[in-house]
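A single protein chain has been omitted; all remaining protein chains appear in their positions.
So that you can tell them apart, the chains are marked A, B and C in the order they are listed, and the count of residues begins at 1 in each.
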Amino acid sequence: MFGSSDLLILVVLVPLITAYFLPLCGYIRSSLCNLVSVFSLSISLIISLYLAKIVVLEGTIQYFTTGFQPPFAIEIRADQLTVLMVLATILLSLLTVIYSRYFIRGRFTEERKGLYYALILLLAGGLNWFIIAADIFNMFVGLEILSISSYTLIGISQKRKAIISGFKYLLMGAIGSSFTLLGIGYLYIMTGTLNFNDLALRIIELNLMHSEAILASLAFIVTGLSIKSAIFPLHVWMPDAYSEALVPICALSSGIIVEAAVYMLIRIIYTVYGTKIIMEIVPITTIFLYISGIAIILGSFFAISQTNIKRMLAYSSVSQMGYIILGVGISTKLGLSAGFLHLFNHTIMKACLFFAVGGVVYRKGITEIYEFRGIGKKMPWTMTFFSIAALSIIGVPPTNGFVSKFLLAYASLDAEKWFFAIIILISSLLNAVYFFKIINISFFSGKKEEEKDIKEPPKTILIPTGILAILCIIIGFAFPIPLSMIETAIKSLIT
Amino acid sequence: MPADRWEDVIAQTIARLLIPMILLYGIYVIFHGHLSPGGGFQGGVILASSVILYSLVHELDQATKFFKKKFRVILEPIGPIIFAFIGLLCIFFSGNFIQYSKLPFLGDKEMAAVSITIIEAGIGVTVMAMVISIFFSLGGRNR
Amino acid sequence: MIWVLDILLLILLPLTAIVVVRSRDLMVAAIVYSIYSFDMAIIYTQLNAPDVGLAEAAVGAGATTILFLIAITKTERMEE
Partner (left out) sequence: MNLSFYLQHYNYWICVSLFMIGIYTMIAKKNIIKKFMGLNIVDTSIFLFFISMGDKRNAAAPILHAENEIIVNNYVNPLPSVIILTAIVVALGLTATALSFAVKIYEEYGTLNSEKIERLW
């Protein structure tokens, strides 16, 4: 019968299998699609919550499909960090599906709605597969599933430009996947295994630390995954993609896809290659340290100069990815856990910001910042949620953004890299410049009389935004829970 | 634009002879996949290529009559459903996911062979429907 | 002497690839891409991977080429 560890496979299977049924549901009745996907993702959410409980109480789950022993079976694994990622994925996909119920009404034909939800569920399943894989090739397959569905999701917006931005994303993403596959090939040719732990063992056993092929594979995999995770010099697809895509997709993409990629990047460089290679032989952590400094400052400056709010949020994402990478660059236990905490916080904050912007887009169809004049009086709740998330990104206590930024600054001081603490401080001020501009315009300027018909968006749009905004504050107080989970996982990551 | 209907007697006759053989070969590749080269994916693509050949020598609309959208949408989930069902059945009989040898119906190796064949057949159907769908939606009329 | 055939097939690969890249007529490029894929399928079989060879013959030389041809007929044939 079903043991508790068997549930891990269901996190992948439930969304993937439901995705295949959704075109059928769309054929029968298009309103059914939303209900079916909400139902399926709710089941996954319950399963992942249960899994989180098991993992916290009993430790890491290792599961071998086909029942063979590790080198021959496909291993999937969930430690505390993985479970948090799975929870974030499922929660955000669920909220996106609820959010889309009214948002996509009138934007797609009835038949296309089924495909839209199918793609979102495919994305959720692929993400979960990508996250829980403990073997480098299954990671690649999950990466491809999620990439192909995200290219399509970005391209299917009704706007004309969306197709071009989706095409650009596809071209860059395809090069990234090819590089990743090539890196996997180099790893396999040298070690003869694909399992993460096995790879790490073999690299040490066969004394491959200085082998050129292993270092080439490191370069290829880091480059490939950096394209997917929009790390600074490779971020160019992101602003174009987000400015044209549908708002729920922006939230999903900047909330979880880039995060999952960066999560897997960190996981691979630490578990497979080990600290000796990435710190001494090829100083990837040092490279990441300086890249993150440039990304944080430049991303903020780019964001200030934007007039389109979606583009602004996209550049803000570039800067926030810099913070996560800064955690790797500091490369102490504290720094890495602060980086991961910021990863989860960024999921919540950025999704909340995009959801709030989407509420405005739903009612007024505007994305230029100057048009936000007086919106706060018409849509007080939406803009309040927006402000909470914005304050969180700036790093005002008692929100979650403050906690992770403070921890990052503390960690960089602790590692005697005080320069980066200053960068965090400057970047917070820059963040404040562009977010307070919007808050100011929307609440404190404009007349009340014009356009009386503008009111709050429907509840299915408002409630997901509200949930995320409240989570921002809750995690600001309850941060020790995720932090302790992350720290437990990181103990085994850095040895 | 040239005439809308374009028919070639030679191509149609040869296609009529070839299509049954392609279908037979596709089914062979699917069901013999665990003993010789081949399997669900290759066989599915070969099956789909017969339909593509048909729609190349005839009109596309005529082929879409055979494979209506409703039909394709029903065919598509078959493979994943069978795979998930058999995989979860193994968990039900206290094995791991897709641990065929735990299934109690036949001996260890026979059960593995039988379940792999069933799964491959399902995958073949799914791949066929998917490739045909891609072909029709890419080659269909502009909306 | 099978390695002579091997090398000939392998040398055909970059040649066809260069034709794919250089030709201004996309239809020609698609057809030559089919030859390229088929050559690749033979090489896979020669390298003791008949499974992959079959898949490449069905997918690369069959499905992908047909998709390219459809896309070209739907758009424009000549490269500017």
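Operating definition for what follows: contacts are C-beta pairs under 8 Å (C-beta built on N, C-alpha and C of every residue); 3 or more make two chains touch, one makes a residue touch a chain.
Please read all numbers here as calculations on a predicted model, not as lab measurements.
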| item | value |
| --- | --- |
| Missing chain: touched chains present in the view | A, B, C |
| Hidden-chain contact residue, picked from the options A:K53, A:K161 or A:K459 | A:K161 |
| Among A:L35, A:A174, A:A219 or A:A415, residue touching the chain not depicted | A:A174 |
| Candidates A:V36, A:L84 or A:I148 - the one touching the absent chain | A:I148 |
| Where the unshown chain meets chain C, residue by residue | 7, 10-11, 13-14, 17-18, 20-21, 26, 29-30, 33, 36-37, 40, 43-44, 47-52, 55-56, 59-60, 63-64, 67-68, 70-72, 74-76, 79-80 |
| Interface with the unshown chain - residue positions in chain A | 137, 141, 144, 148, 151-152, 155, 160-161, 163-164, 166-167, 170-171, 174-175, 177-178, 181-182, 184-185, 188-189, 194 |
| In chain B, positions touching the absent partner | 35-37, 39, 41, 131, 134, 137-138, 142 |
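Please note the rule applied: only the chains that are shown with their structure count from here on.
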| item | value |
| --- | --- |
| Intercentroid distance (Cα basis), chain C paired with chain B, Å | 24 |
| Chain A: positions in contact with at least two other chains | none |
| Interface residues, chain A side, partner chain B - complex | 1-2, 6, 9, 13, 16-17, 20-21, 23-24, 27, 63-67, 73 |
| Chain B - residues contacting chain C, complex | 29, 37-39, 41-42, 45-46, 48-49, 52, 131, 134-135, 138-139 |
| Complex contact set, residues of chain B against chain A | 69-70, 73-74, 76-77, 80-81, 84, 87-88, 91-92, 94-102 |
